[in-house]
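Notes to accompany the following structure.
Here the complex is missing a single protein chain, while all its other protein chains stay put.
The first chain written gets the first letter, and so on, giving A and B; residue counts start at 1 in each chain.
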Amino acid sequence: MGILQVQDVNKSFGGLKALHNVNLDVEEGAVHAIIGPNGAGKSTLLNCFVGRLKPDTGSVMFDGTSLLGIAPHEINQAGVARVFQTPEIFGDLSLIENVMIPTLAKRDGAYTVNAWGRVDQAAEIREKAEHILDDVGLVEKREMHADSLSRGDKRRLELAMCLVQEPKLLLLDEPTAGMSRADTNNTIDLLKRIGERGITKIVIEHDMHVVFSLASKISVLAQGTVIAEGAPQDIKGDPRVQEAYLGGAHL
Amino acid sequence: MMSKITPQNDNVMMGLFALAILTMPIWLMPIGASYPDLMQKFAIFGIFAIGFNILFGLTGYLSFGHAAFLGVGSYTAVWSFKLLSMNVVPAVIFAVLVAGAFSFLIGFISLRRSGIYFSILTLAFAQMSYNLAYSVLTPITNGETGLQLAKSDPRIVDAMFVEVGAGIPSTNFFGIAMSGYSGFYFCAVLLIIGFYLSLRITRSPFGMMLKAIKSNQNRMSYTGLNTRPYALTAFVISGMYAGLAGSLLAVTDPLAGAERMQWTASGEVVLMTILGGVGTLLGPMLGAVIIKYFENIFSAFNESTLNNIFAFLPDGLQDVVVSVVGLFVGEGWHLTLGLLFMVIVIYLPGGLVEGAQRIRAYVLKKREKKSATSHQPQIAE
Partner (left out) sequence: MDTLALQLLNGLDKGGAYALIALGLTLIFGTLGVVNFAHGALFMLGAFCAVTVQKLLTISVKVKDESITFFEAYKEVPYLETWFGETGTIIIDYSVPISILLAIPIMLIIGLVMERGLIQRFYKRTHAEQILVTFGLAIVIQELVKANFGANPIPTPAPDVVAGSANIGAWLGLGNTVVYPWWRLIYLAFAAVVIAGVFSFLQFTTFGMVVRAGMQDRETVGLLGIDIQRRFSIVFGLAAVVAGLAGVMYTPILPPDYHMGMDFLVLSFVVVVVGGMGSLGGAVAAGFLLGILQSFASMNEVKSILPGIDQIIIYLVAVVILLVRPRGLLGRKGVMEN
């Protein structure tokens, strides 16, 4: 039994069927990549995991509880963190604040009023945040505004914000989209390093280089259905996958 | 102002703030603003703006209905004077609590939407309160006349302890009459406490969460935080500040009218906040003082004072100048206010505090350049 189980999920927008009987079983500790041509339904599927979309039918079970019909913050409190395609960060706050907020959310829950303490004196939280920033290589910039970072650095920051919560499941939506080759390689190294922490990861990715250097299992999505699933080397040679990619994407 | 945020620096700022407020009677003397009536207004509207800034400055939610809470605070305080006691302590406490409860109700509904929906909803609720105060709620608000004290008021608590005097008693703080300077100092102390609380909130983890709301609600909820109760808490806190300010208006002058709840009053507190600097600690207080000071000066002008001022001009020119200037002063003060509003939003959206910072940065830069150029020849050698 995996940590995330997706069963017979269907989702349509108007007449368009975005997901058709999708089944997925993500094992604990795995790096599970979901690949597929544009419009295959990858992001829709991810959105069903975090409470942004509600599937028409089917179930999404995480660690024994259903993720359907509960709010995004409850899903996060259950242990699911997400990195977005375009980084979602607190742009006008400093980097250290950006990381302290998720740290506090993890420690104090979804709503706590601590109006008397001082952020600048919260040594324990601050240390933890600085430690994570150090991990992603941003600790020198901790007092800078998050908006002033480069796109690559924003992604690292967002990753740090997720990691500091020590989630059970980390969702990565195209973590290297729009990055230079050097930045991509840096990110791969970083993701590999945090792989050692044993966090289960779901990665949506276009870049096959990234997929094959990270994933322990790959599911291929095309036109809303899973057409192939298996270890990277099996997927590489699967004719259906080549069909879906080359045939589907270029014809 | 750009110095590092530490408890020590905050204590220094707090001390300077308290000193500045308490010595207002001295340093406002040269500009003719040191009389209690006006200084009370500075303190009361300072409280109003500081509270408003906790909502607008930190969370970014722009409420156009905060005057409703000011009005509720005033009505509650006057009722406390009428029913219980002329002592201001229960009046202030009840006003804050009732305004808090009222803002909880309105906030609970309005905060279901954000952005401009929220602004419109708060505006609509304030207008609704205003309409009701003038019509059905007349038994509570006394309609257009406004709620006033009467000799026949029961004043249950007072009646138990003191002999009923001949006239309407005045508001007091355990015997100290709340008129003149004692009234000002009562408001000033509450202002200092209010400022200190807002400072603590701004520096606290809770304050950081409120800033996160303004920055990115999406990320906030994917970070495991429930944004709505945070915003609602901020809304209620700012509503309580408004209630406090409203009660102090009644403390210094025990009557309450519905016009306090009108949208122009809501707009005024928005203007005070943005004029001084949204989201800054000192900005709202600064904005409140500036606007109330100029309101006081501008409203005092009338045609004859203007004619006196411009008497040195040739007759025809004098008439023209007086009629043009007359548009902006006296009754026309609101026109000045509207123009000020536009000018600030267009040219200085960060308010005066940001303006001061910009000037400071510019001066520092210039100085640096100067020292750099004066050093250059030495390097060249």
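Here is the rule we use: a residue touches a chain if its C-beta (ideal position, glycine included) is under 8 Å from a C-beta of that chain, and two chains touch if they have at least 3 such contacts.
No experiment lies behind these values; they were computed from the predicted model shown.
Among the chains on display, the ones the left-out chain touches in the entire complex are B.
Considering B:G107, B:P169, B:G267 or B:P284, the position touching the chain not shown turns out to be B:G267 (whole complex). Among B:L28, B:L97, B:A124 or B:V157, only B:A124 touches the chain that is left out of the view.
Residue in contact with the omitted chain (choice from B:N9, B:T23, B:S135 or B:S170): B:S135. Residue B:L62 is the one among B:I21, B:L62, B:V322 or B:V353 that touches the chain missing from this view.
Of the residues in chain B, those that touch the hidden partner chain are 60, 62, 64, 109, 112-117, 119-121, 123-125, 127-128, 131-132, 135-137, 217-218, 263-264, 267, 270, 274, 327, 331-332, 334-335, 337-342, 345-346, 349.
We adopt the following convention: only the chains that are shown with their structure count from here on.
For chain A in complex with chain B, the residues that touch the partner chain are 50, 71-73, 76-77, 81-82, 88-93, 97, 100-102, 104-106, 108-122, 161, 165.
Those residues of chain B whose C-beta lies close enough to touch chain A in the complex are 5-7, 200-201, 203-209, 211-212, 214-216, 218-227, 229-230, 233.
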